[in-house]
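Worksheet: the structure to be examined is printed underneath.
A protein chain is absent from this complex, but the other protein chains hold their places.
As written, the chain order gives the labels A and B, with residue 1 at the start of each chain.
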Amino acid sequence: MSNMQNFSKGFFKENAVFVQLLGMCPTLGVTTTAFNGLGMGLATTFVLLMSNIVVSLIKSFIPDKVRIPAYIVVIASFVTIVDLVMAGYLPELHENLGLFIPLIVVNCLVLGRAEAFASKNGLIPSVFDGLGMGLGFSMALVMLGGIRELLGSLSVFGIQLIDMDGILLFILPPGAFIALGFLIAFINHLRKTT
Amino acid sequence: MEYAIIVFGAIFVNNIVLNQFLGICPFLGVSNKVSTGIGMTGAVTFVMTIAAIVTYLIYKYVLLPLDITYLQTISYILVIAALVQMVEIILKKISPPLYQALGVYLPLITTNCAILGVALLVISNDFNLMESVVFAIANAIGFGLALIIFAGLREHMDLMDLPKGMKGVPAALVIAGLLSMAFMGFAGLV
Partner (left out) sequence: MAKKESTLFNMVSSLVVVTLVASTALGYVYELTKGPIAVAKLAKKIKAIDEVVVEYDNNPVDEMYKIPIDGSQDSLEVYPAKKGGKLMASAIRSFSPKGYGGHVWLMVGLFPDGNINNIAVLEHKETPGLGTKMGDTEFKNQYIGQNPESFNLKVEKDGGDVDALTGATITSRAFSQATQLAFDTYMKGGQHE
């Protein structure tokens, strides 16, 4: 597979959220606004990219039986770095994302890419894979966050369009499930017709 | 603190799956049958409670005194991963029937974010050891309740006539949304 394919498959063909249904907890939990979705997406992309790089570099030094714990340590380290840096420089976003930042560790997407891709491929393909998967994940979160924000509070990226109350349901937890359900149905429809 | 409020709050009002969005993967992935739902709940209850106790002790007696709380995430996940392995080995030795029942679910639990989530929530809610145990058990019950109700609903869903695109996960998500809405009704009770 070419690097371009490694990169682009994360957006549509193997999109983490829409197709593989990975990382659903943060997808549903933080997408009350498009901006929160973007923040979470980029934080995950960073962790994914860095852990893919490190795993692809150290894979031959790690005995098979302990590879999963070793990968988890690598991932947890980058998650903690994101956590600390965000607390220092983006305190407001850090507060909005809250518990879901440390929980990037258990995002199946990150460990999944380390195990399924980076541990079997070289540095360059792993970089493209990590970036593509991460940005595809971010795209899904921004879409879901955008839809929920638009319907729930009638605003886009924090800019109020109409000065009225939106459909509150979409900001509340049930709205997350329902909006994602219809979004995936829509993507399914597109994938079947193209 | 009032244990009743912790228990009721964790099971119904702030249900870990339907309100806090933790443990969604097993919720969507496993719960096609009521019986698997029950097995998974048993395994989660077991690991969640022990994990809450162990991580609480590590936080209070290692991380806090040494002023290295920034190692919280990394140490917790290692503890949970090790714990799951240990539980698996011990169960195999001392209670083969229980291992038969729970064994297949155990490996899935390391990446169940509900476990790590509860361990982290215990610290941010400032609970003491007893409260943490109660909180962990209550959350596990909340997880199980959501899982089992949902599995029951999905067993019926297979019989429904749906548009092609909606079949499977999308319909399951919409049903989860309706279930979550129903649980919001408990809010007024606390």
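The criterion applied here is as follows: contacts are C-beta pairs under 8 Å (C-beta built on N, C-alpha and C of every residue); 3 or more make two chains touch, one makes a residue touch a chain.
Note that the structure is a prediction, hence the values are computed from the model and not measured.
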Discussion item. Please identify which residue in A:S77, A:N107, A:S126 or A:N188 touches the non-displayed chain.
Written reply: A:S77
Worksheet item: Given the full complex, what residues of chain B touch the hidden partner chain?
Response: 1, 13-14, 68, 70-71, 74, 124-126, 187-188, 190
Worksheet item: If the missing chain were put back, which residues of chain A would it touch?
Response: 32, 58, 60-66, 69-70, 73-74, 76-77, 80-81, 84-85, 87-89, 91, 95, 98, 152-153, 168, 171-173
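Quick note on the criterion: only the chains that are shown with their structure count from here on.
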Worksheet item: Using mean CA coordinates as chain centres, what's the chain A-chain B distance in Å?
Response: 21
Worksheet item: In their complex, what parts of chain B are in touch with chain A?
Response: 18-25, 28-29, 70-74, 77-78, 81, 110-113, 116-117, 120-121, 124, 163-166, 169-174, 176-178, 180-181, 184
Worksheet entry | In the complex, chain A residues that touch chain B | 21-22, 24-26, 28-29, 68-69, 72-73, 76-77, 79-80, 83-84, 99, 102-103, 105-108, 111, 169, 172-178, 180-182, 184-186, 188-189, 192
